[in-house]
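Only one protein chain is missing from this complex, and each of the others stays in its spot.
Let's look at chain A:
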Amino acid sequence: KLRSPRVSIEQIKNLHNRFTYLTQDEDTLRREHLENISNLALNPIRRQIIEAFFDKRNMGEKEKGCLQEIGFEEFVTVLSFFRPPKPRTADEEMKNVKKEKLRFLFNMHDTDKDGIITLDEYRRVVEELLSSYETIGAETAKAISDAAMLEVASVTVGQMGPDEFYEGITFEQFMQILKDVEIETKMNIHFWNLDTRTMQCGK
């Protein structure tokens, strides 16, 4: 049930080695396995990253919810979101690639899985980003997330009466505000392009 057949055998083998290393030779990957990675402990958004691996929405299923453990297939599925698009991709397909990647990001923010990023969820994102700096208070994070939310609302919805309530960022609005960031070229891991022998030079 791999998302796309373009992955090469070599890459699958490398990933499988890594999978077995992480799970210490067990069959399925659980959250604790990922939490044991020492480098990941320093990452401010590690919780969201780990959750993304267990999120059913990223597995191409229509259902929502979390899994408690995943197999190798799901591991590769999640990692394949970070595959760079092929050089001669048509514009239409590029848009799809972009949409998929943005969807992954969106799911990471939308923790209660209701399809909308509410102000609270966004605030939590900002707080986590700033969590590695001890001196930052909660109000600053609130201010920044409020500003950001306001900006999204202003850009996407525009005119809103004073009584209306802006529920949160929907996926379409999310795509709209991030359309300039060029996700399809940035959200890639070089891992997919190399086997371990070649040198990397630049992105």
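Note that a residue touches a chain if its C-beta (ideal position, glycine included) is under 8 Å from a C-beta of that chain, and two chains touch if they have at least 3 such contacts; residues count from 1.
By our rule, contacts and distances are computed from a predicted model.
Asks: For the chain omitted from this view, which of "Anaphase-promoting complex subunit 10", "Sodium/hydrogen exchanger", "Small ribosomal subunit protein mS31" or "Acyl-coenzyme A oxidase" is its UniProt protein name?
Replies: "Sodium/hydrogen exchanger"
Asks: May I ask which residue of A:45, A:59 or A:116 touches the chain that does not appear here?
Replies: A:45
Asks: Touching residues of chain A against the unshown chain: what are they?
Replies: On the side of chain A, residues 15, 18, 21-22, 34, 37, 39-40, 42-46, 49, 79, 82, 84, 87, 105, 108, 118-120, 125-126, 129-130, 132-133, 135-136, 139-140, 142-144, 146-155, 157-166, 177-178, 180-181, 183, 185-191, 193, 198-203 touch the unshown chain.
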